[in-house]
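Worksheet: one structure, shown below.
Note that this complex is displayed minus one protein chain, with the remaining chains in position.
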């Protein structure tokens, strides 16, 4: 499969995601990453690095795997400055921001859904198979968290039992891949529904203490 | 060097590895990864992620470095479903599969040899230099294990003393790079011999307790 820059630009066009929504998701991702680093007493470079991972990490992995290089994270002129400003905010106001934990859980869940949709749609427009669309969608959603855990030398959060995270993204990406793929529904309402679905699964699993299932031994 | 999709397809053609052998190696890699995750009590997302790493991780790293993007792991329509089914099997039958440890050591060793050959041959067909062929061959063989260790926040197995793993792949890749490269022997018998060599080195080092040499101080 040949992925030309023109195809990718056409794909971005076809997504027609309002730029403000896109940037909002990156801000929330960078906020979560930077806040964690600031609260743990990391250096300024650590706050920046975790903000970049949280805001742009999933998209970086997605674009490397899809061969859309340099990645959108570097070619879109608004992204890196937005992440840098967000990192600076967390650097100076971590105490104040920490009081917003409840709000951040919700914003984070919506971002998880948004990144799932962005990743899956881009893979779909580039003509990937349904399983590849699911894979790329899920990886875009959780990639930032995986990079963060790796840099912190923590066992990746998504492989452990706990509230739905990768599982919510996986379900959402599968729904999108099937409904907007073989079933052929209009991509826009499907995308909106999947964002709501992923965010709801994530928030409910945190609030109700749902845990991703672990292996059984039949 | 320009790597066009056509070159890569011609390369895959030239390898002429039976699809069944290829899939078998991916199943064994995914089985080892998924089984480890299932036995450690990881969530379903962890079992999937470690199965993907074990079965497709080495090939993902190889294709990113060779610029063959999107990687074969995503464009071959059989790979991701095969890994997902294998992950499901380890998810439900980890206890039963664990009894096969002896068999898995042998299958794993053969897979190490197979991934070494696949990686080295692809680099060779794309016209890489002999050292680059050795590097790519070794990395394809151990890449899945490295990704697994990184996700588990364990010191990478291959940098520590212990049974031959990277060392077996390194020896095999060097033999292939030289014999099928400058020496100019027929690639097919060389590939077969290297698979046997790598698998034998790995199995013997496990059985006889051979350890990779550590630094000396002359």
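The chains carry the letters A and B, assigned in the order they are written, with residues numbered from 1 in each.
Following the convention adopted for this analysis, a contact is a pair of C-beta atoms (placed from the backbone, for glycine too) under 8 Å apart; a residue touches a chain by one contact, two chains touch by 3 or more.
Computed from a predicted structure; not experimentally measured.
The chain that is not drawn here is touched, among residues A:151, A:178 or A:193, by A:151. Annotation: of B:23, B:65, B:105 or B:204, B:65 touches the absent chain (contact as defined above). By the touch rule set out above, subunit A reaches the unshown chain at residues 5, 37-39, 41-50, 52, 60, 64, 67, 69-71, 74-75, 77, 80-81, 84, 90-96, 150-153. Remark: the residues of subunit B touching the chain excluded from display are 1-3, 64-67, 69, 126, 128-129, 131-132, 134-136, 146, 149-150, 153-156, 158-162, 165-167, 170, 211-218.
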